[in-house]
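The complex is shown incomplete by one protein chain, all other protein chains being positioned as in the whole.
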């Protein structure tokens, strides 16, 4: 640890600030981002760290697109429920970098599974305000959103079959084991996982399965209370086409949104999953 | 896991919606619950899931009364501190299904132990607003609430004796072990558990001991950061007359309020407690 850091690390701080500011301008759509003016009289260094570290270091990394980073932010901040002003900023930011209103709404609905109804409702309240305030209503066509995006009513048996198929595709053995382990104590909770989480939510259109698993990994990392579920969904992300680099990148990204402890504990989960898959590629993969 | 699910699971989705809507109308006291109108233009499916899953599946379950479910909601949402709009809704809902203002206030005071003074103060702020806005003031007689509900000042020795008796009744050996383990490192914290948590709070009237333990299990499950304490209070709930079914039901209920990871991790704690009591019925029971 005492050797000179790698090339990337020799970047001067002015470069980090400049590239961070350019990215923040792109995301915010504002040549003078509000964080600069609002902190100028009380904590200009906090604005500078946000730009240098949050945008110049973290956002500037390759490995995830701006679109993916914004979906991750919306997932994490909706799940946390403690950062409405920042959720508002990043819903606007998501629209600015090409995420559609439908994808934003889907990401918030997806959080039902990880953080419950209140978190999803409060996230949707912020989204509604952002959509209503956007200058060009044609950018946020609410008409499309007012239609249900799922197939009409079916029996719970249909939902169970559809959910079981989705569970197997996404989480493989890890997900099945979670449900099986509930049989002796809370079988209905296991049934809700299949019918609701996978039959209703994961089976929706509007986001790819990979985007859904990016959102799940983001939420479980940010919450910090869901280590077993984080491991299941790191498996899931890898099972639906995500790479180990994307897992690590998603967790690293959250340093800026939930702090270093959340990210470090997320990496601990990733390390365990990677080791498990190395030790038993067949079982872990599916 | 591939067999056809049980009878309950073959319920059609329209049945789930209809029975969910009827329950939501009862709790909200509103024939057109606000969640339907407020989400109609942006995410009608989120409203539908809230009704189908939140009310048609979860709330509709036997095993806990509507009254108990509302007390659990107030405990969990007060402890989380991230869902003021939903806490407001469920304080109103509690009044609508027959919970008294006194019981609501007691539940929020009980959260002092599990989430600290800020959570209790912020929960009480919401309760005060709800009580003030109710159409019929006679339904929420604040006069009664303005009187202290506990015996007048006594010495800490009295509080210690009273707390120790309550601790033994409620949490048996599990609680005593927690306090004993603090003797060598933070004996005053152990003393506060006895004097304050049990001598002051658990010894209050206004809720039964079983209701207090339902609230404690709800808070520890929802927070997700209190696994050791959740185990102690699952023992506690069983010790004061709760059944294993009620433990599982309380945790399952919280799926809708804190997400599946919180509920799954709660079930893990319940499984450990049940196994411990099966292995050693005498010690675990008391």
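Brief remarks on what is shown
The letters A and B name the chains in turn, as written, and every chain counts its residues from 1.
By our rule, contacts are C-beta pairs under 8 Å (C-beta built on N, C-alpha and C of every residue); 3 or more make two chains touch, one makes a residue touch a chain.
The shown structure was predicted, so the numbers you read here are calculated from the model rather than taken from an experiment.
Among B:193, B:215, B:247 or B:273, only B:193 touches the chain left out of the display. The missing chain lies against subunit A, touching residues 1-2, 4-5, 8-14, 16-17, 35, 38-46, 48-50, 53-54, 57, 61, 77, 80, 82-83, 85-86, 223-225, 248, 251-252, 254-265, 267-268, 270-271, 274. Contact residues of subunit B toward the unshown chain are 79-82, 105, 108-109, 111-122, 124-125, 127-128, 131, 142, 145-150, 153-157, 159-160, 164, 176, 178-180, 182, 185-186, 188-189, 191-197, 200-201, 204, 220, 223, 225-226, 228-229.
Please note the rule applied: only the chains that are shown with their structure count from here on.
Note on subunit A versus subunit B: their Cα superposition corresponds to a rotation of 120 degrees, in steps of 5.
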